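The complex appears here minus one protein chain, its other protein chains still in place.
Moving on to chain A:
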């Protein structure tokens, strides 16, 4: 080893130490730093037990992806040799690949459909449905909005359906009782799973929406937009509303059984319909037999609420959490 090489390796070691220190020092925020630890498997070995390796292929809903992605990143700090790529083909696209045997776990923002089950049966693929989090889309308006406290799903549809484009321009157009204040709409862009879910539930078809609203993948834009316009209205995940509750007012939603305000309890208890929903993962029974998949699911269930918080989802209530853990245990023993 020449002195030049020695100096180089010293620099590399120092860099590794620094990056590890940085990874450990942070507030358990999952980051792309995961790759630096992969170069040094022995470093992380102390905390985890056996070092596993392999690849767990996951695909499916882009709404659930941030949750599984957060689990994957946190997991890679314990098991750097296991690669957990998370695809976002959408719930339907994910099941297509899952039932063709291409993936080990499928993320889903709805329960599996009968025809998808049939496709899995045809290939002999068995699976278990696990509820991993709850999501509650919150419809927000400006604090200056004094006229609306509750909207029916029909009124929401009147605002957001494709036919409303260029026609429904004021609150009065939505309901004659509202003032003729200009309706300024803000929402997530078409890439967002939130957009898919909202359009599906409210307008009846995924991706069907009026186009003349201000779209942004950045929820902050929606916050500033709605907060700054008296007649503004927007929607995003509940945890994001909680962070900005001082600037915005959340509307109650009436889907025919009275007005329900979005909250952790109403979402967990299934009362906040139709904008609250359970989010699922579907591991295949064959994949669970592999030690790295079993370890990943254990990690997922064991840290579910930390993961949910990290990915800005509503966590499970204690019952749901206990159910998830027993489900995984029985799933493993079944395999």
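Just so it is clear, contacts are C-beta pairs under 8 Å (C-beta built on N, C-alpha and C of every residue); 3 or more make two chains touch, one makes a residue touch a chain; residues count from 1.
Methods note: contacts and distances are computed from a predicted model.
According to UniProt, the chain absent from the figure is "Phosphate transport system permease protein", selected among "Phosphate transport system permease protein", "Protein-export membrane protein SecF", "Flagellar hook-basal body complex protein FliE" or "MetA-pathway of phenol degradation".
The omitted chain makes contact with just one of the residues A:121, A:212, A:243 or A:265: A:212. Within the whole complex, the absent chain has one touching residue among A:85, A:179 or A:228, and that is A:228. Within the full complex, the residue among A:102, A:121 or A:191 touching the omitted chain is A:191.
Considering A:89, A:128, A:284 or A:303, the position touching the chain not shown turns out to be A:89 (whole complex).
Residue-level contact of chain A with the missing chain is found at 62, 88-89, 93, 162, 189-191, 199, 205-209, 211-217, 221, 224-225, 228-229.
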